[in-house]
Structure formats: structure tokens, C-alpha cells
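A protein chain is absent from this complex, but the other protein chains hold their places.
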Amino acid sequence: MNVILIAVISIGVIALVAALVLYVASKKFAVYEDPRIAKVAEVLPQANCGGCGYPGCSGLASAIVKAGSLEGKFCPVGGQPVMEKVAAVMGLVAEAKEPMVAVVRCNGTCANRPRINQYDGVKSCAIAAALYGGETGCSFGCLGCGDCTRACKFDAIHMNPETGLPEVDDDKCTACGACSKACPKGIIELRKKGLKNRRVYVRCVNKDKGAITRKACSVGCIGCGKCEKTCPFGAITVENNLAYIDYNKCKSCRKCVEVCPTHAIIDLNFPPKPAKPAAPAAEADKPVAKPAEAVQSAAPVAMPSAASIVSLLPQANCGACGFDDCPAFAAAIVKDGGIGDKSCSVGGDEVMAKIADLLKNGPKAPAEAPKAEAAPAPTEQPAVAKTAAPAVELVNIAAHPKVDVVAKIAAQALANAAKHPVKADAAVVDTTPIVPVKTTGLLAIKRAAKTQEEAVAVVEKIASTLL
Amino acid sequence: MLKTFSIGGVHPHGNKLSAGQPIVKAEIPAKVAILLGQHIGAPAKPLVAKGDTVKVGQKIAEPGGFVSAAIHSSVSGKVSKIDTIIDASGYPKPAIFIDVEGDEWEESIDRTDTLVKECTLAPEEINKKVADMGIVGLGGACFPTQVKLSPPPTFKPECVVINGAECEPYLTADHRLMLEKAPEIVVGVSILMKSMRVNKAYIGVENNKPDAIAALEKAAKDFKGIEIVPLKMKYPQGGEKQLIQAIIDRYVGSGALPISTGALVQNVGTAFAVYEAVQKNKPLFERVVTVTGKSVKNPGNFLARIGTPIQQLIDACGGLPADTGKIISGGPMMGKALVNTEVPTAKGTSGITIMNQKDAKRGEVQPCIRCAKCVSACPMGLEPYLMAQLAEHAEFERLEKEDIMDCLSCGACQFTCPANRPLLDYISLGKARVGAIIRARSAKK
Partner (left out) sequence: MENKLIVSLSPHDHANDSVQKNMYGVLIALIPAFLVSLIAFGIGSLVVTAVSVAACVFFEWAISKYILKRECLTITDGSAIITGVLLAFNLPSNLPIWIIILGALFAIGVGKMSFGGLGCNPFNPALAGRIFLLISFPVQMTSWPVAGQLTSYVDATTAATPLSLMKQAVNGNPGALGDLPDALGLLLGNNIGGSLGEVSALALIIGGCYMLWKKIITWHIPVSILVTVFVFAGIMYMVDPTTYPSPEYHLLSGGLMLGAIFMATDYVTSPMNHRGQLIYGVCIGIITMVIRLFGSYPEGMSFAIFIMNAFVPLINTYVKPQRFSSRAASVKK
């Protein structure tokens, strides 16, 4: 009996002393934390992925509470619903933000982009990128080793073994940005998810000149600029031989997708478009009308000489069409027996129409060629676009004694026009030279004017101010 | 007892198939592509444009910064374009393309063969001449020589060490140069000694080249202070730090410059180029390139103009073998595998090694068996198995503490590994990332 009593008392005393020590310690060494941090952390998804830019969910919670506002903070995993819950805890209002998704900007599949060597080494994109430009002729494209797939914590990106490219699962992707950071080539971009998951983007990051890109990959962007001209919303910019669609301006009209000669622009998750009418419309001014189709359906005429085609071309020799220079472009047309899907972005639809005309109707008097003077003769058809696609015409100011000044003034005119609202009957003159003014003396003018005469008048006015 | 370095080292097969082939002048190509980035430092800035006519030896690009080098045309002809071409780095890099017409040299170059022993220039003038002639280290790293010849004043140079080791298997360019041009090399060494204001020089040569050692010893008799040091054959004896340790028994500290030991190291090819530059007014536009390989019909050593596409040199050896697996610029231990045969030769191209399919394929990777052979092989006393593991798991802070920046990337670890583990692949990644972290840290300060 005594033994039991002693045992019980001694253990009880030890327990009491231990409890006292613990109580004192918990009070003395307590760390004060704002209770809201715990409340906010509770409503967060607990993925601890770092997609918000903070270390883990508790990191985001502390940052929000410390800052006292939701400015600049967003949980991509939880999305809008979770941010609203956080706002409720904090007593704030959550700002609406569009959901984003990761997009793989490369379509260089094994079929499109043939391999020209074999990589032997660790299957890691970071290591392969340090070694060389890759197994294909495109040194910008996806290396296919899967660093992005390993970086993803949401099982949202996987390599497709047939194409050799990563594919994003829209439903699982939380736009945390891990794959984008892991990719050493910068191919993965976070873009707006779009209504009904539909989005349009350029599936290429190749900055090589068009001819080189074309050789390496059949669906690469050659920087021809057709999309830039076609876009009614000014959402596309072409820089360094690569087109980029600004997802804030893009309205998913898909006009650029139709005009892209290499099919580098992708419209994802759209329903298939109804088939276009085969015959061209009665009006001659379709924005992306292919005169070539009309030519090929007509009875074949004897092919004109390459020289006669060359004389119609702008002589820019810029290579934007994908061929080395204008004679090569003309020779290719003669060789292929038709225009096919070739186009001259500098000359634009007008020049292509003239070529189509030439092919259909045979050579005419050389007077048709665009004149190398300040005021070009008007062509048969008014080349005014029904929609907003501006035509490009060339005005040769090489002869002008102050050619550089003219270019500068014209540019200033544009800037001024941008500042003030444009009147319906005014001409907006965009004089970004497509080719160096010094070398060719040609100043390309883009306009949204109603008639060609107006643009000509504008240029004459500019030139006359200097006389 | 032959001198050698004391930590680590491996013994790959020498495979010096072309050691008996005298240097022959390679045919001048029809077109050359002279890269603008043939050296460590900023790429050179072109001085010519499309359509310009150039002569052999004409300066066509000037240094792009303090650590940079001039570039001279290796052919006479017309500049066809300034465009990009894929080089040994695997990426397209800017180069000056020239269509060759004839072989007209600059008049100032002395084309005679007579040995010019005396150098009357002052040290600063030597340095300026070396810079003007575009001389860079020809051992492979291509460091601009004039920068190396003017170290910061805190360092006191004591001797010149010449690297004639050529420890890479297959390569014999330096061997043939030492054998055939020993007197010129020795004069070049004396010029380097004068430039650094020292009176002692050592030429280290691995003992698998007894004929070269004999030739150099004979030539060095007339010069005071030049000693030929035979070295034990071990890879990487030709590494700067290992060479200094073997010859004068001094160690280069972590992150320190080799000149901190008092030794200025130059490759034997660089010494020859310095001779030609200072005594013959000849800029650097051609160099000896070994083209070799087990399946190559006639391996040889060529005096090739810079910018020659390697296809031409391969054709001169009997063409590309049908069983080619890899084409390497350099030797098999540290050379770079090329993506095609259009790659032009550059100042640093010491050889083209062609490996057949069987040798080129890496073995199957197995788990690490913790044998520690890589640790025994590492000449810097590092732990490759650990560095590879940390790099694989992106633990870059710990990597820095493991002294990864001391790594020479010599490849001895991966060469030795019985489990065929790609150690250097991971270590290279680790070095790149840790290097970036260090640079970002010092930029912040």
C-alpha cells in the first residue's frame, strides 16, 4: 500500500512540476504573432508552391497582413475565390484579376523541326542549353529534356513523346510560373487564359532571319509582318524577326492566324471555322484576298519572265518573304508556276495583286511598275481596305536633297497625329522605314486614309515645306 | 624522379597517332569565316564592312575592351558579309566572311625563315607589339596575351613557365612545333622573359616527347636562364596550376591568379606566336592544327589559316570516316563536340579529333557505388561525386562552400567513374549557377 502511495505521489509531483515549467515557458518565451496571419493562412490553399512570389502560404499571409492591403498579391492556385475569402478576413475588397495560364511558345515538333544531331548527356534542359543550341537547326526552340515538367508541382505540364514538346493541361495549371522560370530558353510564357480558355498566340520564339528559321522549322515565325499589318487592334509587334501578340490588346479575332504564311500563330480551343467561299468576293478589296487563287483557277497563261516579275517588286531585297532577295522571290514564283503562299510584306497586297495580274493576263507595259518618284501614279484599283488593314506604298525620296529630314518630319507627323484624335478624312502617316532609308531611298508609308491621293498629298506637303 | 603534380590525375591513352607527321601548310580555302569572339573577354569590333578588300595580316577587328584582342585577316580577298555562324560554342556567333582572292600579304610582314635572335624592344614596346598583333593564349583558353603580360603591380613576377606538356590525348600540334621550331620558340621565350623583366624560364614537356625535349635543350644552350623540365606523363599536367606546382612547387590559392605564385605561364604555341609577332611583324592569323582520329585515313598536323572550315582540313586527311560519331574541337578530355563541319577554325583550335561511333557513345549510367575514385582523380582535391549530387539538387550555396569554383573542368572525374556517371555535366551546371550568384553578389556591393 505504502509503495503505491509513494509511487502515485511522486509521479504526481513530477507531473505538476513539469506542467508548471511548461506553463511558465509558454508565457515567457511566447512569440507574438498577429492573429490575422493565422486566419488568412487558413483560407489559403496550403500548396506552398511559391507561385505568389512569397515563401509558402504562411509567407503570403504574413506579407498581406503586414502590408495591410491586397495590392499586388495574388494566389494563382486559389485564384479569385480564395482572394475574396482573404479579403473578407482582412476586411478589404479583392480586385478582380483575369486568370492566367502557362503557354508553350514553340511548335517545333519532330515532324516540323527535323533533328540534325544527337544529344548524349544528362536529360536536362539547363545542361543542354549550356552546351549548344539543340538537336535541330533552330537554336531558340524547345530542347525537349523536360525541366519544365519536373518544376511543375501541379502535374499540369507533360512531355508529349510524339511531338517532343511539353503540353500544358489548362485545368490543372495555376500559372505559378515555375515552368517558365525553369525553361532556360524562355519559351514558356504566362498569358491570359481567355474567355472559354480560348487564346491566340505566336507559337515561336525564334529571332533568326526568316530564311534561316524556315530552313530549320516549317512552322517558325519568319518575321514577315503580315500579322502585324492585318491586326485591326494593333496587338502585334514584330521585333527581331519575331512576332509577339500582346494579350491585353488581342481580341481573338483570329485574322492573324489566317494570314500567317507559316502557321506560326495558334488559335487554341476555338471551334473550327466554317469553310470560306471558294470564289473571291465581287469587291476587289478583300483584306487578305489571295489573288493567286483566282490566277490558278483561270486557264494557265505562258509564264512571264522572272525579270518582269522582279520589276514589280519593291527592290528592298530585305528577305522578309523568306527568300534571299527580290530576284530570288521572282525566280521562285516562276519555278513554282504560281504565287502559292508566297507574299511580299514590303510590297503588300498591291504588289502581290500586280504579280497575280501579270501571271493571269501576261506582261503589260512596264509603266505599271511603281514609279521611283515622289508621287506614284495611281493604280487601277483603289487599294483601300474595307477593314482597317492599311496598304503600304512606296515613295522614293532618295532624290530629295534632305532625305533624312523628310523621314524625321514624317515621323513627327505621326507622333502628333497620335496625340490628337484623328479626323475621319485625315491621313495618318506612319513612316517607320521598313528598310534603311539610306540604302534604298525608299520610304514606306502606312496609312489609314481613304484614298491613295490623300497619302500622296501628305507626302507632297511634307516635301514642299522644305523647299 | 620525373617531376609531376602531387594531387590527383589520370592516365588516358596517349593515342598520339599524328606525332610522326611533320607540319604541312593547309590549302587556303575559298571562303573563310573569321569569328569576332576568338578570345576571352569582349568580342572584337569589326573595322571592315561588306565589300572591303583585305590583305593577309591586315587588322580587320579591334579589341572590344580592355580584356579583348585584335583580329587580323588570314587571307586576301573581299569581305562578303558580316553575319553569324555556329562556332564551337554550339550557338551562332558573329563572324567576318571573306571570299578569298589570291594570297597577298601585308608588306610589313617578314616572310623569311632566318632566325632573328636579338630583340631590341623595351618591355612596354613588346607588350604593345603583342597586343597589336592580336596574340592570345594558344593553349585553348585564348586569354589576350598583352593582359597577361601586364599583371597588377601587387604581383612580383619571378619566372616564365612555358607549357609544352600537351597532356590531351591525340593532339600533337605543340609536339611538332617544339620539334620543328625549337630555336624560334626559345627566342620567343627570351622575349617573354624580357617583357616580364625576369631572368629565369622553365619549359615543361611531358616525357613522351623525348625528341622535342632534345631539340629544345639544344636550342636553349645559347640562352641563359632557360631550363627544359621533363615531366611525368599524367593528365592534366598541362593545367596551369598543376604545371606551376610540378615545376616550381608552388600552389595557386582559391580564386587567385597564377601570377600570384610569381610564375607567368604561356603555351609553347603562344611563345612561337610572340616570336613571329615581335621579330617578324607577323600577326596571329594561322596556327598548327592536328587532325586525327582512329578511323582517319591520314592523321596530320596542318598550318591552317584562321577561319578555314574544318571540313577542308578533314578532307586533307582523307575525308570524314563513315563511322564518325563525334567531331571534337580540341582533344577528347576537354574539347567541344561540334554540330557540323562548317565550323571555322579559330585561334584556340588546337586540333580536330574524330571519334568513331563506338567510342563516342557514353556508357550506361549506373548508380554511384561510392568508390571514391573520382576523389582520387581530381587534381584540385575536390569531391566530384558530392558536387554533382548537390548541383543535381540545386543546392548552390553548399556548392560554393565545397569550392566548386576551383574546378578546372578537366574531366578526370568522369573519365574515371566506373558507373559512367555524367559528373562533369552536373558540375558544369553548378559552376555556371554558382558563378552567376557570386557575380550578382559582388555587383550588389
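Just so it is clear, A and B label the chains in written order, and each chain counts residues from 1 on its own.
Convention: a contact is a pair of C-beta atoms (placed from the backbone, for glycine too) under 8 Å apart; a residue touches a chain by one contact, two chains touch by 3 or more.
Quick caveat: nothing in here was measured; it's all calculated off a predicted structure.
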item	value
Hidden-chain contact residue, picked from the options B:A42, B:M233 or B:V375	B:V375
Contact residue for the chain not shown (choose from A:Y54, A:Y119, A:F233 or A:F270)	A:Y119
Absent-chain contact - pick from B:K3, B:K148 or B:K326	B:K326
Touch residues of chain A, complete complex, unshown partner	115-121, 127, 130-132, 135
Contacts of chain B with the absent chain, listed as residue ranges	7, 10, 12-13, 90, 169, 241, 245, 249-256, 261-262, 320-322, 324-328, 332-340, 353, 355, 357, 359-363, 366-373, 375-376, 378-383, 385-386, 403, 406, 409, 411-412, 414-420, 422, 424-425, 428
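The working rule: only the chains that are shown with their structure count from here on.
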item	value
CA centroid of chain A to CA centroid of chain B, Å	43
In the complex with chain B, residue positions of chain A that touch it	116-117, 120-122, 124, 126-127, 130-133, 139, 208
Chain A contact footprint on chain B (complex, rising order)	86, 89-92, 339-340, 360-362, 422, 425-426, 428-429, 432
